[in-house]
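One protein chain is absent from this view; the other protein chains keep their places.
Moving on, here comes subunit A:
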Amino acid sequence: MVAVLQVEGLQTWFGTKDAPVRAVDGVSFSVARGEILGLVGESGSGKSITGFSILGLVDPPGRVVGGRVLFQGQELVGAPPETLRRIRGKKIAMIFQDPMMTLNPVLSIETQMVEAVLAHDDTPRAEARARARDALGLVGIPSPEERLGAYPHQFSGGMRQRVAIAIALLHKPDLIIADEPTTALDVTIQSQILFEVRRLADAFGMALVWISHDLGVVASLADRVAVMYAGRIVESGGVDDILDRPAHPYTRGLLDALPATARRGERLRPIPGMAPAPTARPSGCAFRTRCFAAGPDCAAAEPEPTRAGERQWRCFHPLAEAAA
């Protein structure tokens, strides 16, 4: 399969040269056409900054200090701002947790969507308007024709998020990066949006990077999963491999901590300790201070990626279940 997006050794740092905050520190993954990649990990692990880095949206003092981002073979790291602007919104779209990062509160939905069409396509206004209306219908907004004239505050949170998704779909992008787009929504509304997303990815062959800390959502939606810890992807592979037979003790730990894993009223099994701040990561494997499988070798060096078929992990002591 040809990768739509290939990220290699991406490093995005904040802070100063002398005291860098390594928010993203050597992230590699790829996404193929029509594929949904779930990017999971605890708060602060670097999921959002990874998404922003791909689109060149990291604000100073943050900067991409290393690695490559290949979109359909084209290098985006260091690409001229004009090139990035042409690609953003047209070929790659981003959906944020808060739809108001996409929507302007003082403009009607119609104005915003028509402008979004015209930003990249030289079409008559009437045609742009028709595309906007169709996109609203696609994401399940009832009576899209009438709703076009509405303002964001006249919509519920779930409907606003659907409008943001509709805007992302206007140009039928080849890649969508969605950063926790349903985290703030209710279960029934989330379920409506996941339904549309799955359908659209299948229908148009869009590739999707779906950032979430909710393993249940990722399990129901994704084809492949990448697990982030302390600025790195510690394990990635097919959704069944990762969730049923994790190789990395961190993935195992995340799954074991879920209430669904324990019997009702039984004690849950949290991972001991807390995720380290980017400025206070342990030497060697960053997870070793919380890891049940760690040995003395884990402190000495950082584990490099091990490949096995479609999956890979960074761990000196991968779990036996992965090999089976």
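Heads up, the rule we're going with is that contacts are C-beta pairs under 8 Å (C-beta built on N, C-alpha and C of every residue); 3 or more make two chains touch, one makes a residue touch a chain; residues count from 1.
Criterion: contacts and distances are computed from a predicted model.
> The chain that is not shown, which UniProt protein name from "ATP-binding cassette domain-containing protein", "GMC family oxidoreductase", "STAS domain-containing protein" or "3-isopropylmalate dehydratase large subunit" does it carry?
For the chain missing from the view, the UniProt record says "ATP-binding cassette domain-containing protein".
> Write down which of A:27, A:117, A:254 or A:294 is the residue touching the left-out chain.
Among A:27, A:117, A:254 or A:294, only A:254 touches the chain that is not shown.
> Who touches the missing chain here, A:33, A:63, A:129 or A:198?
Of all options in A:33, A:63, A:129 or A:198, contact with the hidden chain holds for A:198.
> Just one of A:158, A:249, A:278 or A:303 touches the chain that is missing; which is it?
Answering carefully, the residue with contact to the hidden chain is A:158.
> In the whole complex, what residues of subunit A lie against the chain that is missing from view?
So the residues of subunit A touching the unseen chain are 42-43, 156-159, 186-192, 194-195, 198, 213-217, 219-221, 223, 239-240, 243, 253-255, 257-260, 262, 264-265, 267-271, 274-275.
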